[in-house]
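The excerpt is restricted to a subset of chains, each kept in its original location.
Naming follows writing order (A and B), and every chain is counted from residue 1.
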Amino acid sequence: MEGIFTTNNLWMMIATVLVFIMHLGFASLESGLTQSKNTVNILFKNATILPIGLLTYCLWGFNIMYPGEDYAGAFFGFAGFGLDLPEGVAGLAEYADGAYTYWTDFIFQAMFAATAATIVSGAVAERIKLNSFLIFTVIYVGLVYPIVGMWKWGGGFLQTLETPFYDFAGSTLVHSVGGWGALVGVMLLGARLGKYVDGKIRPIPGHSMPLATIGVFLLWFGWYGFNGGSVLSADPGLVSLVFVTTSLAAAAGAIGALFTSLIVIRSNDLTMVLNGILGGLVGITAGADQMGVTDSILIGLIAGALVVLAVVFFDRMKLDDPVGAISVHLVCGIWGTLAVGIFGALASGTQFVSQLIGVAVIGVFCFVSALLIFYVLKVTLGIRVSAEEEVEGLDIGEHKMRAYPDMVEDHTQEKVFS
Amino acid sequence: MEGIFTTNNLWMMIATVLVFIMHLGFASLESGLTQSKNTVNILFKNATILPIGLLTYCLWGFNIMYPGEDYAGAFFGFAGFGLDLPEGVAGLAEYADGAYTYWTDFIFQAMFAATAATIVSGAVAERIKLNSFLIFTVIYVGLVYPIVGMWKWGGGFLQTLETPFYDFAGSTLVHSVGGWGALVGVMLLGARLGKYVDGKIRPIPGHSMPLATIGVFLLWFGWYGFNGGSVLSADPGLVSLVFVTTSLAAAAGAIGALFTSLIVIRSNDLTMVLNGILGGLVGITAGADQMGVTDSILIGLIAGALVVLAVVFFDRMKLDDPVGAISVHLVCGIWGTLAVGIFGALASGTQFVSQLIGVAVIGVFCFVSALLIFYVLKVTLGIRVSAEEEVEGLDIGEHKMRAYPDMVEDHTQEKVFS
C-alpha cells in the first residue's frame, strides 16, 4: 500500500511538472507567431498569468471547483477560502484512496487552471490593453473556469446526467473554455490594423519560427502530463494507453494538417503543421483513455484538417486570431468532445447527446461570461490600445522595453508589410 | 508485485517523454547551426519526421523490429500490420515480466525510431529537396531502421552470435544507422554552394548559437531517458549507474573537444564543445551499463577529441556536413560500440570482434540501403534544389515563408560571406 501510494503520487507530481512547462510552451508559441514589436508584452502576460492562476486557485478557485459533498450543488458550490492543512501525514493516503495527497491534488489542478487564460492571450495579442487583459484573467481563471469545471469534475450536473457527459482531460473543460474566451475577445477587439484592407486578407507573419516550434514541442511534451496525469494514478495500463493515443493523435494531426494545407492553401506551411499537432492533441484530450489505435489516428487526422479549414474560415469571417488559438482550442475542443460519442469504448447515440449538451451548455455560459467581462472592461478601462501604440508596438507602449534591442532596429508596421 | 510493476512502467513512460523531447533538441541544434534562410525548412522537416516515425512504426515498424518468436528469423521477421490490443488490463503485467506494458513498450521504441532520420536531416540541410527527404524518411525509418534493430534487439543473428554483439542503447543501432544515411546523403548531394571554393574551405556559420545550445542541452536532458530507459526497468542500481556513466561521458566529451580544438584549430569554439558533449553521449551509449567511472571519462574524452578531428577531416574530404552529424553520430557511434570490447565489464578480444562484426554488417547494410534510396530519388524526383533556390534559401523556395520576417531583411548568400 505504501509503495503503490508513493508511486501513484509520484506520477501525479511529475505530471504536474509537465503541465507546468506547457506555460512556457504557450509563451513561446504565442510570441513566435506574432511580431517582434509585441514580444515583451506577450511574454509579460504569460509570465503573470501562471502566478495569477496559481494564487487565485489557492485562495478560492480550488474550493469552487471541488466544493466537496457538503457544499456541492448541481451548478455552484464553495468550500471556503484558502487551503486546508491536512491533519498530519498519516491522513494523507486516505485523501484519495492512496492515489495522491491533498497537496498533489491541489497543485496538479492549479497548473490546469491558468491554461484557460493563456489560450485567450494568444488570440487577443498585438492590440489588447495589458491592464484589461490581466483583470479579465483574474475573473476568467478565478471564477468562470472553476465553476464550469465543477459541473463535471467536481460532481455537478454534467456528471450526474443519466449518461454522464465525458471529458477525460479537458477538451471542453479546459480548451474550449479558453477558446470561447478567445472568440469573444477577438470579436470585441476587432482585427489588427492592416490585417483586412480593401476586402483583402494581408498576412502578418509571426516573427520567429524557432520560438513557435519550441512552443509546440514543449506543449506536446507537457501534454503527456496533462492527459497522462488525468488518469489520476500511475495505473500502468491506462497511463500507457493514454500515452499511445495522445502520441498518435498528435502525429496524425500533423499529417492531416500537412495534406489539407497542401490542398487548400497549396503550401508546405510550417505553422499549419504545428497547429495541426496541437489540434490533434486537443482533439484526443476528451477521450484519450477510451480510444484504440485507429480511433486515435482518425481523431487526429480530422483535427489536423479542421485546424487548417478553421484558420481559413475565421480569416474570411475577419475574425483576426494571430496564433490560431480559436481554431486549435475551440474547434478541435468541440470536435474531440463530440468524438467521444463517435469513436472508442463509449461511442453511442446517447453519449453523443450528452456530449452535445456539455458542449452547448458550457459554450453558452463561457461565451456570455466572457462577453460580460470584456464588455464591462471595454466601456470602462477600454480594451484596445491606441492606433499609434499598435503601430509602434505594445512593447514600447506598455513596457517601455524592446524584446531584441540590439538586433532589430525599429518596429514600424510598414517594415513588416513592405 | 503490483507496486514494482507500476514503478518500472512509470520510469519507462517518463523515459519515453525524455526521448520525445530529444526531437526538439535536434530541431533546435540543426536550425541553430545553419543559416536563417533555411530555418523554416529544417523546422518543418523535424516537425514532420517525428509524426512520420510514430505512424510508420505503429503501422508496421514495431512488428518488423520485434517480430516475436513465431515470425523471427535471423535477418527478417514480421508480425503483421498495426498494433495488437492486449486482452484486458489483467494481462498487462505478464507482457514483459512486470517491467512495462505493451503500450509502453511500443511508445518507448517508437520515440527511438524517428531519431535515425533526424540525424540525416542535419547533414543534408540547406540543399536537399523537401519531398525527396520526406520519402527517404518514410523508407529509412519505416524499413531500414527496424530491420537492423531486429538483428540485435529483436533477437536476430547479432544477438545469437556466440559472443553476442552488444549495443546497450544504440550507439550503432540508432546513431550509426542515422550516421550512415547522413554520409550517403552528403556524398550524393555534394557540398553547399560556396563552401569549397578554389581549394579553400569557407565556413558557413550557423545563424543562432543560443538555438544550438538549447538543442544540445535538450539532447543531453533527453539522453537520461534514452540510456536510462534502455535498462528496461527502474532497477535502482542499474539506472543510477547509467545516469553516472552518461553524465561523466558527456562532461568528458566537452573537455576533450575543448582541448582538442584549442590544439587543432586554436580556438575556443562553442560548436566544438557542444558537439563534444554529443560525441561523449553517443560514445557511452553502447556500453552505458557496463562501464565504471574511469571508463566513462576516458570514452567521453576520446569521443570529444574524435568529434573535432572528424569535423576537420570531413571538411578536408569536401564532405559538407553543416551540423557535424556524421562526426557525432557515425564516428562516435562506431567508437562507442568498439569501446565495449575495450573498456568495462565486457572487455575482451572476442567481444571486440563481435563489436567489429556488428559495426561492419550494419554499416554495409545501411550504406547500401541509403545509397539505393537516395540514388533512385536522385534519378527520378531529384534530391537537390536549384542553385537559385539554394542562394535564396529553402524557406522561400519550399515554404514561401521566412523564419524571422520582421527581424532579418533579406537572405542572400553574399550577406553571409561578406
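One rule holds for everything that comes next: a residue touches a chain if its C-beta (ideal position, glycine included) is under 8 Å from a C-beta of that chain, and two chains touch if they have at least 3 such contacts.
Predicted model, so just to flag it, every value in this text is computed and none were measured.
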Copy count of the single sequence across the entire complex, 2 present: 3
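Please note the rule applied: only the chains that are shown with their structure count from here on.
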Distance from chain B to chain A - Cα centre to Cα centre, in angstrom: 33
Complex contacts: residues of chain B adjacent to chain A: 2-7, 9-10, 13-14, 16-17, 20-21, 23-24, 27-28, 31-32, 39-40, 43-44, 46-48, 50-52, 54-55, 58, 82-83, 85-86, 89, 92-93, 100-104, 106-107, 110, 130, 208, 211, 214, 398-407
Touching residues (chain side chain A, partner chain B) in the complex: 3-4, 7-8, 10-11, 14, 18, 35-37, 205-210, 213-214, 216-218, 220-221, 224, 228, 234-241, 243-244, 247-248, 250-252, 254-255, 258, 267-271, 273-274, 277, 292-294, 297, 404, 407-408, 411, 415-416
